[in-house]
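Every protein chain except one is present and positioned as in the full complex.
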């Protein structure tokens, strides 16, 4: 069964994607940047505006659809992935974007999250990870680090956080990436890559909640230190980072560590791990950098492989069934099996 | 806050753990073996009978508690982990055993499953994986291989299966192991190891459903072939398998492959990957053997590390709070803050 | 010895045996053969919650009851005239309900000491006087099938398994049923295993021949065709009829059908059936849980499908929050709830009517949803179709209540003519004449809002679970707007009354007693009515289809009767609704036993009222 490929009839602009609703996030919230980048990238994706749907759950981030002048659905808490699944299966022509928070998709929505990934339905997920529940005013979330003091954990949280890329990989994800609210260019690139990937694209976005969790990602965004703390992944390239691009990731056995590749050191670029988006093991290793003091935080595409896509197979089955049994004929179906006539 | 360590007052026997209810699984069901091994191991764990609780969800496997003469709770579908969490936090002295199925804990219960693991609550989970929904008479489950033909998928299932150990590792599990219904000795060992681990122990048990999915694991249980298809993991030992113990796992870069270590071959035991239960990367690599034709299926302990345990920290907080504020005094608490007297 | 052929009108038989004995299948085959003869019929499968409880145990007994007749019937019958008991446990469990003087056909081979003990028989009932008031046919079926398959190269286990076909053959002889459909069915079902076809066919024939030659059988029976409405018939189960009803609504509305569901007894078969309709481009989605089942359907509805989800009680409980979302987004959605015994996991394989409250009230806030019920297996088709009609016309979720009895039970059904089913026009926004699309603009009469589907240029809009401004649909916190919207939503659902067919009272239109039933209790109530009217009692019967909203003329009708009797398989949920609505005091008959009412239960209750 063929999909309908439609293209826009005119060049779209950012304004085409801006709705008439006042944006109601706190001034300075990281969500604004994501909105801006999405509105910047979408016009250029070659998709008619009416084919975009933004689907969200509940949370600050989940107000997103109201601000986009596309079709939009503001769901209930945690269920955006399941709603999007029904939409995509119902109409595979749509370009569906799930907008969700760390609470929405990893706490109450954790189950739909992992099932969406394993089904590999061709939708895009933007997970706004601010490591806090914003909308309910500041409780710790499943991505808050152990010991986090919040209103609901006055003596500190007791549970190990999820590591979203690791969880996604464990759930059989075919595309895993990360970006940061304060890096608009990189974010745009990641949004574009998400779109290009056929299958579920999972993009984690580090997003600062300046009201309830300000500075959570400061070490990855402060000009002074960010280059020493962030590892920008590039496919086929050795893993180099640092202000002077003098550090890199070396794999000793299975253990990743940071080495200096300064001019006089013992290490050179050749000792570094080369990123391979198609390598599940490398992606797994990278996913474990999160929350570790001794390793930089990777951003970029961790993993991207082609796997069968649920709705492609579904359409195939429909097609095959038609070939096998003929296009459904209700009269025939109802009159099949043992029948008899009473006069 | 100290836990109460009680020990049994007499030597317990298998009979002590056998309830008066008739076991109602299909004759020949793999569940019988698990019941037998649990009843064999429990008497020797040094725990008084009254401290055991078996908690389950819904499914064939989840009928388990009725057959154990311990405290037992037959919950609702998918919620055993959450129920067990409440029990353990309420009374950390209990030895709690979750019994669940692949549908129960990976389909409807997937969210509680991953959260239990990340919290690392000290309970034990026995996941009966028969890759099918038994009790509802044979629909495909989240562990059924792609293309599985069942009543609900007459043309084959469309989604990639979960790989339970991979998902568990992605969810920050501290103990991941696997065994097989037809290997009683190994299963007993794994049950014992689960018990010994402090933190959540996740034990996957391949279990044959002979009514709706007979033979799913035949290649791991048939005498003829099993040695060539199963890799028994042992900590600190090279990964050798095969009827004649002439095959092993070699890691080429990040890619695991099977090599022959026969007398005249190019490979020797020294080329083989040595299992390390404490190495997350090795565990991850192993977890990806599942569903692959070219690699054997590992059984044994994939991963076992010590991490902070939720209820330990909770008890600590209670203790600290008492030290800080004094043991709670309700009168004082109620009369705190701004008060005034009306006469 | 020449055998007698006796004409009779009406028979109820019950097949009972171990879970592994194939009783459901045997019942199904007998039903098919009976349907083709043209008898009216009604069936009641009854199986244990366990897949295969311990062989020979009381809890492992599986049964199938079938009532057939040369006149119109409404229920699967109270006390069977004939019991086929494949083992001692089956005899033990079902013996009490057998009509005194009835017939028992027994497979004696299974009356071993072990099985007797498992069935808690101290002495062998075949040898003491337990069965003295019955006509008993003890047959060593296991030996006989072994004998007829002797020369075949198949395992003894396989041979033993054919004994249900032997029993079926005996019954076919006894009630003069044709065997060809069964043989044809065997051939199709086991197309790849000819030896199984052969063995089973032999066993079937052997049973038939045994009946016709063995000395113990002296009489067989003829039950003439019933005078049914003319038409082409098939036998249909409720769950299959529901599936066809949804499909028909999709075809008639020109919408693709989406069905998101998580397996749960006794609703799972709907998923199984719909999954076979891929050539209709039906998209079934086995979700990870009930919440994903309903929310995926909501997503599909937003995207323009005829969306449906199906479940049973515990699953409906899980869908409550999402149904509120469907209410406030005003999207069309059909929720099928095949009720089973509760509360909680309760009695998963048994029937009940106790989810009515949950269907009407089980959500946060003011979240009204129309509720329709199906009265019989075949009626599930029409109820599902009607549910979809209302959903699409009013842009609302609609709950269809069936139950385990109606869902698994079956009856002969006139196949409707597709062309005569009404077209369904979804309430799509029609652009043109410069009309602006208002997501929450409303049709003045129905109050339905218009549907605009992603992919349509120019109609981009956003909806969700927050309260919205009347008309524009923009998020609104305005107090008066909220009151208005709450009221509008309630009024819209109240308006569905305009599509609810007026009540049909069977019997006198006024009088002493009106039996007011809903859903599947209609069967027992109508059967009771038949008998009571024959006895000259002043009784009438009304079965409710829509419970929310209630039909406009119901109040007036209730007023015409001195006493209203409401039989329900719950503690009085409809009764409570009727009390609240009409401020009358109905009499209640509540038996919550996991099974449909017996006709006699209702007759007794009416008799008591009439005094």
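First chain written, first letter: the chains are A, B and C, and each begins at residue 1.
Definition applied: contacts are C-beta pairs under 8 Å (C-beta built on N, C-alpha and C of every residue); 3 or more make two chains touch, one makes a residue touch a chain.
Because the structure is predicted, anything quoted here is derived from the model rather than measured.
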The chain left out touches which of the shown chains?
-> A, B, C
Per the touch definition above, residue among A:142, A:199, A:248 or A:296 touching the missing chain | A:142
Contacting the left-out chain in the complete assembly, out of A:134, A:164 or A:296 = A:134
Looking at A:12, A:34, A:47 or A:60, which residue reaches the missing chain?
-> A:60
Listed residues B:60, B:76, B:190 or B:231, member touching the removed chain | B:76
Identify the residues of subunit C touching the omitted chain, counting contacts across the whole complex.
-> 48-49, 59, 312-314, 316-318, 320-321, 324-325, 327-329, 341-348, 350, 352, 354-355, 357-358, 360-367, 464-467, 477, 479-480, 482-483, 486-487, 489-490, 570-571, 576-577, 579-581, 583-585, 591-595
Which residue numbers on subunit B touch the omitted chain?
-> 1, 19, 21, 48-56, 58, 65-66, 68-76, 79, 82-91, 93-94, 111-112, 115, 314, 317-318, 320-322, 324-328, 330-331, 333-335, 337-343
Subunit A residues touching the omitted chain (full complex) | 22-27, 58, 60, 63, 76-78, 107-108, 110, 133-137, 139-140, 142, 151-155, 211
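One rule holds for everything that comes next: only the chains that are shown with their structure count from here on.
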Looking only at which chains touch which, which shape fits best: line, ring, star, complete or other?
-> complete
Per the C-alpha means, the centres of subunit A and subunit C lie apart by a whole-Å value of 44
Rounded to the nearest Å, the gap separating the Cα centres of subunit A and subunit B is 29
Distance between chain centroids, defined by C-alpha means - subunit B, subunit C (Å) | 39
What positions in subunit B touch 2 or more of the other chains?
-> 107-108, 110, 142, 155
Among all residues of subunit C, those touching at least two other chains are 278, 288-289
